[in-house]
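The complex appears here minus one protein chain, its other protein chains still in place.
Here is chain A:
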């Protein structure tokens, strides 16, 4: 009965007029951001974050979460119509969505991905509701050693699994932690790495960092590269979006499989919606009796991934809300938002802030319902957004970033920080360093230091404590396995590439070197 009471409490919070309004606003803005290629969810959340300063923390989170899952709904639109993923999680939707649009079935594809998104999200929310309290309950036993080990695992997984070189990912995590240490040390009141700037006493602004590394750097990369598309509006009339009976029949199982895959990978650190979508696509292709249709507009190829990425969006909240350990950069940003509002994340969150926790989760139902209603009749409107030229869009986005940075604390220092991190972000793009691990490290850094120090005090300076306590030892072992696996798989890829290059003939560099 307590469970029902909690759900009732959640709905009473989520269905207040203010919260419905901000949920709508978040979902709406999220779809908008998702539709427009070249504007990521991290940039969007950090850009709109200053607007939530004067809100209650629950309302603020409801709105920001709406932006997060809204982008995944919207991202499929650009994938299908332009062959350009609106967000990385929708990249795989291009493979079959774009051919569908070329065959004049773009309307069907947009309609069905919205259905798949809603299905996947609902699946994820149910799991989130059931499992988060259980995990949090279990986590109440965790001490500092366990937390440090968990955060370490999250960071290692997030930086090595996702993409590119593991060394680059890890180095960005470390750099992020170091940037996170700037300012007053909470235990000794020593000011570190502030270079005499008074404003840095409170540390580097999370907002400025996220907006610089993701927003500004993205704009610099996209200027003169993003092209505006032309789309045939005829295929998107309301009549043209009705799927055939056969398409409906073939969509059920991919949706269900996608939702399960997505829910699983959403909870793990470092995987998240993009990987879930890719895996779902691979599995659909494998189980299909007609795999040759994939890539030529197979509806299974969009239903599975779109269901998977939305389920993952929701279940990503499980570790964030139950343990206070975020698995992705976006979740780290959510956690940062909580902390800025003075709410301590961790297993106590559910019992100490039941309105916030249950209200947030129940608002996901509201938000997804709004998205369902928003997307189907308004497909034409979103498509029109795609035709806004980038040279109009980016100065406006930059202006919002600057005003947002300035008004979060009313200090010009934040604007200068945006500039510095924009430059850093651009340099990172040139050298191929990923941004997400930097942000994760930045948010988790101070917490990790605190837990590390506390664990060392409790163990009298014995580093082995992380391996002697059973839970912590298991997590450390997992972390080690992830590290070894990533080094090993990188080596395999390198060998394979070298072998292929050698096979290509004498023009390759290996051959010349040999």
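Note that in this section a residue touches a chain if its C-beta (ideal position, glycine included) is under 8 Å from a C-beta of that chain, and two chains touch if they have at least 3 such contacts; residues count from 1.
Please note the rule applied: contacts and distances are computed from a predicted model.
One chain of the complex is hidden; its UniProt record names it "Tripartite tricarboxylate transporter TctB family protein", one of "Monovalent cation/H+ antiporter subunit B", "Tripartite tricarboxylate transporter TctB family protein", "4Fe-4S dicluster domain-containing protein" or "DNA-binding response OmpR family regulator". Checked against the full complex, the candidates A:20, A:126, A:220 or A:474 give a single residue touching the omitted chain, namely A:220.
Shown as candidates are A:18, A:103 or A:187; the residue that touches the absent chain is A:187.
Set against the missing chain, the residues A:126, A:167, A:385 or A:473 yield one that touches it, A:167.
Listed here are the chain A residues that touch the chain not shown: 51, 54, 165, 167-168, 170-171, 174-175, 177-178, 181, 185, 187-188, 190, 192-193, 216, 219-221, 223-224, 391-392, 394-396, 398-403, 406-407, 410, 412, 415-416, 418-419, 422-423, 426, 430-433, 449, 452-453, 456-457, 460-461, 463, 494, 509-510, 512-513.
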